[in-house]
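Of the protein chains in this complex, all but one are displayed in their positions.
After this line comes chain A, so read on.
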Amino acid sequence: MEYVIEMLNIRKEFGNFVANDNITLQLEKGEIHALLGENGAGKSTLMNVLFGLYQPEGGEIRVRGKKVDISNPNVANDLGIGMVHQHFMLVENFSVTENIILGSEPTKMGVTNKKDAAQKVAKLSEQYGLNVDPYAIIEDISVGMQQRVEILKTLYRGAEILIFDEPTASLTPQEITELIQIMKRLIAEGKSIILITHKLKEIMDVSDRVTVIRKGQGIGTVTTSETNPNELAALMVGRQVTFKTEKGPAHPTEETLTVKDLVVEDYRGVAKVKNLNLAVRKGEIVGIAGIDGNGQSELIEAITGLRKVKSGQILIHGKDVTGMKPRKVTESGVGHIPQDRHKHGLVLDFPIGHNIALQTYYTAPISKSGIMDYNKITEKAQQIIKDFDVRTQGPHEPARALSGGNQQKAIIGREVDRNPDLLIAALPTRGLDVGAIEFIHSRLIEQRDNGKAVLLISFELDEVMNVSDRIAVIHDGEIVDVVIPEETTEQELGLLMAGHAEKDKKGGKHRVE
């Protein structure tokens, strides 16, 4: 078999830290090769070595059988290696074509020749079934479409080997399905793909072979058709992993959160939450299932006081908290794991210890009559780091330096440790690996079992199905139905989420009991 890329016994050190140790990855022509590993296992480091951003301390790289020295990304480009980054590198207010030609603008008599470039982009787009408008402005198109622009960018530069770095992290289920089709089309057109991911389902769906790395060590390569998710998970984390979240039956009692006829508008004055009714009781987890952008963010922001309520009521333990400041809501017994941990959840430039104190810094024992006791912050942080298994060098390490999973564990530790009556968890496992997801799910269930109310918002059907006791399906700002996970299927949920509620339903205005 012909290998287009061989990375043999790669070793990469940072000071005393070995990020990659003896990793071998061989990419066959025309295959989708998954690179699987936990957050921080060294996947990105390995790919950065291939892309010329890092120089390895040991091992060798061969492209089409020839030994190469990839000293910088330009060399990688010339060798036909292209990278589709997880965080898109696009200029928001430029057009698709302008983004694609950025850095190597074709010119005609000294003037940028966008017309020919746009034609070439359109042709490529058609050839690979990407359906991208070359003249669209980036900020006007969806995240999934932006990703296709990234793909086009690599194709435009003549990439034969495409590296996808966690491509599904920010996509909706539909967009993921479309991406998988695109990847298959690319293979059919003779490209080869390395897919970096920790999502086992995707690997099973699209990949031909899988190379697993764990804590910087190459574990080995397996053929996808000869393995199963359980085996892959065990290889990745080094122990058996339970997929079906273990939980007993719920024992819900009185209502903790009651939302009545809530209307919330976005900044343009367009209603995003429309007469929404919802209740979460003590001792249950209510999952909100829905496609991104159907009012979930506005709903949570309204409950937590971050966004103005147009009309309607929000009650916690029967007490009206509508229109209260975030701090008042928090003090009413609400914990909030925010959707975007970098924007809302953390002050990235603060030490992780400060971040753990972000909700309690103004209260005793940390703060007394306006004076901070930073030793108390350190003590508290050490306790939460230990209790919630946050892997960090200590409370003084900047939050930015932690991996996504550990940042999230710190946030969850901060919110759960205050023992709130209502815990709102918005996409709590986004971008995390199976080990961390398992941990976070068990913490949410633990809160429920302690008689707390939990509101879970997720775009992942698996998560909603596994963790919730009841599922409220949101579509276009309304709860269209409430179902019990055991009595429904992913298909039914998918239809509800897409707005195909049965016509004889009471028009979405029914109350969740």
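Just so we're on the same page, a contact is a pair of C-beta atoms (placed from the backbone, for glycine too) under 8 Å apart; a residue touches a chain by one contact, two chains touch by 3 or more; residues count from 1.
One rule holds in what follows: contacts and distances are computed from a predicted model.
S.K.: Absent chain per UniProt: "Peroxiredoxin family protein", "Glycine cleavage system H protein", "Toluene tolerance family protein" or "ABC transporter permease"?
M.R.: For the chain not displayed, UniProt's protein name is "ABC transporter permease".
S.K.: For the chain that's not shown, point to the residue among A:Thr24, A:Asn275, A:Ser367 or A:Gln382 touching it.
M.R.: Considering all chains, including the one not shown, the answer is A:Ser367.
S.K.: In the complete assembly, which of A:Ala234, A:Leu348 or A:Leu495 touches the absent chain?
M.R.: Hidden-chain contact among the options goes to A:Leu348.
S.K.: Which of these, A:Pro252, A:Pro338, A:Pro395 or A:Gly435, touches the one chain of the complex that we don't see?
M.R.: Once the missing chain is taken into account, the touching residue is A:Pro338.
S.K.: For review purposes, identify every residue of chain A that touches the missing chain, sorted by number.
M.R.: Looking at chain A, the ones touching the missing chain are residues 304, 306, 325-328, 330, 336, 338, 343-350, 354, 358-359, 361-362, 367, 370-372.
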